[in-house]
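Selected chains only, in their assembly positions.
Chain naming follows the written order as A and B, and within any one chain the residues start at number 1.
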Amino acid sequence: MEFTAKQIADFIGGTVDGNEQTTVNTFAKIEEGKEGAITFLSNPKYTHYIYDTKASIVLVNEDLQLEKPVTTTLIRVKNAYECVAKLMQMYAQSMPKKTGVDSLAFVSPSAQIGKDVYIGPFAVIGDGVKIGDGTRIYPNVTIYDGCQIGKNVTIHAGAVIGADGFGFAPNTEGYDKIPQLGIVVIEDNVEIGANTCVDRSTMGQTIIHKGVKLDNLIQVAHNCEIGENTVMSAQVGMAGSTKIGAWCMVGGQAGFSGHITIADKTFIGAQSGVISNTKGNGEQLIGAPAIDPKVFFKASAVFKKLPDMYREMAALRKELDELKEKK
Amino acid sequence: MEFTAKQIADFIGGTVDGNEQTTVNTFAKIEEGKEGAITFLSNPKYTHYIYDTKASIVLVNEDLQLEKPVTTTLIRVKNAYECVAKLMQMYAQSMPKKTGVDSLAFVSPSAQIGKDVYIGPFAVIGDGVKIGDGTRIYPNVTIYDGCQIGKNVTIHAGAVIGADGFGFAPNTEGYDKIPQLGIVVIEDNVEIGANTCVDRSTMGQTIIHKGVKLDNLIQVAHNCEIGENTVMSAQVGMAGSTKIGAWCMVGGQAGFSGHITIADKTFIGAQSGVISNTKGNGEQLIGAPAIDPKVFFKASAVFKKLPDMYREMAALRKELDELKEKK
């Protein structure tokens, strides 16, 4: 599909600065722009690219001041970044989408599959699983028996939903398995990344509430609960029975101890180790054990000087002792 | 299946406090109890739930003192937590289990499959692989050629057993691959979590000894050895040729350097970085590099005060120098 600068400007409410009839049919980063591509300039750090870009159209913020003429056509808008996202969404929606259950998927006869669902090759949908309308299950996903997946959920390739929680009771010779009799419930509009694992609960439910976005290779243990619209970057790990509130943001590789509660709108930095309940909504934490980010970064700066501090302290002790002796 | 309070009390050696004919057919957490469910109360923190729970039966410790009457039927036992685990095991054993090789699995003609084995859809069992009796291989598992899996092993969805160890030798233009000619041996009663990877050895064997329990998304590199009944939480990583003893416990996201030896019954905290041999059995370690947990938590508490300490040290130096000058 091709669009003119004028069509695009009308759609997003911008003004054309250049040839209104310039056409584009794809997107590109500004430094990789080529003929027929639309790109955008949002970060001032990249402004210099606008004079050389081969892209046919560049979306820019309306207040952009040019220092010399450009050959590309500009569309001036209030917020270039938001507008390009909007255009990409429109473009993505216009593209044909795979739907239906692929003939190479395995879907249990007792599973209930909604409308307009896509299930890719080699995905496994276990007994009694429920999948809501509009949900997309990519190839090689495994959903164990009894789990419930909402509407408009996306589950990327290799993810495993509903494997046994990790529960064992020691005996004298080894460990007895504690059966994991619960399920996983994933509510509407959730996205689950590739190779992410969400374990079934021991009893009751492991719950991912609506709008949650989980990146790749994340571990959600049995009996966990993740609140609405919380976002987690790749490789985060949650131990069992931990509850995370709504609208939280969790950086990559962070870990949570079991049986703790994280309040709404908590911001957890990458690689943090969170080992206790948070104090209230909106807290920011980083480090392991996790503390206030300002303190963490200041203390980390001093950490480098610890060897010097250690020597200085010994010197202070010696000099002080000498001074006292002189008395 | 339904059981009466009397049947359950007889089975686990408890006494009924309430209606002996109350029946249940499922399990629930005490805060989510509903009619027809049995639950348990073990942690005193949750005692208040017993007065409101909708569960039909609650297993409680025999010494539980009630502050007011309850509507639910109680079964008093020595250890409520152990008893519920026992009941869940009985329940799980009574449920029908999938067995046999699914018609959608790929099993090499040269693989040897034991009795009462389950192999799920889209699992791949390579050439010459041996699988012992009673073992369960969930969907989308891949077992590379030549590996040996013992009896009553459980391997969850997406796990990869026997991929090449990560070995490369630099040359002037890049890296030559060092062929990984060994195998993986997994002994009896091991459980391997979803999407966990156990690499084949360069030569000889990567060995997971009997009774080991590995959670999800764990990396076991080539030539590693994990001793009997050692338990590892999710996302742990072991570099090559490291040996971990028997009955160890390893917290989530911990990492081990290569070519080190960890003694039996070592306890490694979550997110630890273990970079050298341990000193002997029963050691506890946490942090990166890993140290004694008491020291780690005390030092972490002081870490927050490092900026203050740095300032105070400068002040001490200044004041001391002034004092010395006055002499």
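Throughout what follows, a contact is a pair of C-beta atoms (placed from the backbone, for glycine too) under 8 Å apart; a residue touches a chain by one contact, two chains touch by 3 or more.
A quick note: this is a predicted structure, and the numbers were derived from the prediction, not measured.
Because every chain is the same sequence, the assembly can be counted simply: 2 are drawn, and the full complex in the file has 3 copies.
Note that in this section only the chains that are shown with their structure count from here on.
Within the complex, the chain A residues that touch chain B are 106, 122, 124, 140, 142, 144, 158, 160, 163-164, 166, 168-169, 173-179, 181, 195, 197, 199, 202-204, 217, 219, 221, 235, 237, 239, 253, 255, 257, 273, 288-289, 291, 295, 298-299, 301-303, 305-306, 309, 312-313, 316, 319-320, 323, 326.
By the touch criterion stated above, chain B contacts chain A in their complex at residues 27-29, 32, 82, 85, 88-89, 91-92, 102, 104, 120-122, 138-140, 154, 156-158, 189, 191, 193-195, 210-211, 213, 215-217, 228-229, 231, 233-235, 252-253, 270-271, 297, 300, 303-307, 309-310, 313, 316-317, 320, 323-324, 327.
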